[in-house]
Each structure stands twice: as C-alpha cells, then as structure tokens.
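I have a structure I would like to understand better, so I am pasting it below and will then ask my questions one at a time.
A protein chain is absent from this complex, but the other protein chains hold their places.
Presenting chain A:
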Amino acid sequence: MTAVAEAPAKVGEVPSFEVTLKVLRYLPDESGSPTVAHWDEFRVQAHGTDRVLDALHQVKWQQDGSLTFRRSCAHGVCGSDAMRINGRNRLACKTLLKDLDISKPITVEPIKGLPVIKDLVVDMEPFFASYREIMPFLITTGNEPTKERLQSATQRERFDDTTKCILCAACTSSCPVFWTDGQYFGPAAIVNAHRFIFDSRDEGGAQRLEILNDKEGVWRCRTTFNCTEACPRGIEVTKAIQEVKRAMITRAF
C-alpha cells in the first residue's frame, strides 16, 4: 500500500451511483386526435438506499415536472404506485434501485390492460368495477349481535393470506387473460371474494360464488402464476383462485 491513499470511504456511507430511467410517456391530445406513447430517458444520481420511486421523484422535482405518476404513502401500503418496472409489475416504492440491473436503463411503464390517462397513471375504474361486483363487505343475516362477532384463530387463519391485498392492481394487470379484452374479473377481485367466502362470520359466500361462476369468472384462470409473482404483498393469488374453484365444484356436486 502506498501512502497516497484515496479518501477512505466513511463508515456507514451509502454508495451512490448514476442510473438511467427509461419512462414510457403518454400525453393525450386535448383535441382528441390520437397520440403515440414514446420513451423518455432521464439520468439520475441515486443512493444505494433509493427506490425507483425516489428516482421518479428526482425526475419530477428536478428535471421534468410534467412526468405524471401516482403515489400516496410511498411505503408499500396504499397500493398507488404499481407500475411495470423492467417488464415486471411492482410497486415503485418497494423496488430498490440497487436490486435492479443499473448498468442498463431501467424501463418504467404503466401497468398493462387498463386505459392510460397520462404517463404512468391508468384508469383504475374497470379494476374497481370488478372489485365492487364481488361485494367486498360482510354479509350477515339475523339480528346484529351486541358484541363482536367472535372467530377462532384457526377460522381467522383460513383467509389470512387474502386479507393482505392492497388493491394495487399489480396482479390483475399482469394477467395475460385480462390483457386480451379486460372482461375477466381478474385475480384481485377473486382474492377479495376469497377473503369473505372463507370468513366464518360471513354468510354471502354462496352469492359470491354465484357471481364468480361466470363465463368471465374464475374459470378463465389458466394458472400461469403471473399474479402470484407480481403480488407485492406476497399473497398466493393463484392458490386462492384455485380454492374458490374448488369451493364451486364441491357446491355443484
């Protein structure tokens, strides 16, 4: 070792690097004439602790204020910032830049299968319409009890996985069957139906199974597991769909 040392890295210093973001931009023409989406590249100085969302913030706040995307809590709970990062549906706020290949531009696109409003913002209405259709609320009969509706730990465990859904649409917009015509209910709606169908306190299970026993319901699932892979909450989506299928078959026979 020579005496002429480079300045030693400070203890606890976060490495910083430069990344290129390649963002699919789309701006509708107010006159109604069709516009074509195009790619924009941005160079951003980022730290090892930065997420894709931080990079997008840097672009929006320092380089191009017209870049449009959704985010609310920015910590993986609200489910606003699902987008297609390097071809995979993820939450921008849960994807660390250092986990991606930063030697190449990082592609950021809006989620597929839903109408794009601007840049990374899509119209979530078809997604929520499917969600509303499965009646995502407790359905009971008889008199309302004066205390809580009790449930054993085992009964709660039965549908625990599907309670984690944050409705970010990462699963539904990763489903090839949904991409085709957008008529399929989609994994998210089925997951949220599962959450009530297997809840011991709920009495609307039969109704919900009836709703999902549709030409565009659970039977369109081809078990490609895209949804399970895309889910930022780690829900076993495909498994939940299969459990709903099984409930339908045992009900029919």
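One rule holds in what follows: a contact is a pair of C-beta atoms (placed from the backbone, for glycine too) under 8 Å apart; a residue touches a chain by one contact, two chains touch by 3 or more; residues count from 1.
The definition used in the following text is that contacts and distances are computed from a predicted model.
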UniProt protein name of the chain not shown, from "Heme exporter protein D", "Succinate dehydrogenase hydrophobic membrane anchor subunit", "DMSO/TMAO reductase YedYZ, molybdopterin-dependent catalytic subunit" or "Branched-chain amino acid ABC transporter permease": "Succinate dehydrogenase hydrophobic membrane anchor subunit"
Touch criterion as defined above, residue of A:67, A:82 or A:177 at the omitted chain: A:177
Residue, one of A:133, A:203 or A:229, that touches the chain absent here: A:133
Residues of chain A in contact with the chain not shown: 28-29, 32, 37, 113-118, 122-123, 125-126, 129, 133, 176-177, 180-183, 210-211, 213-217, 219-220, 222, 245, 248-249, 252
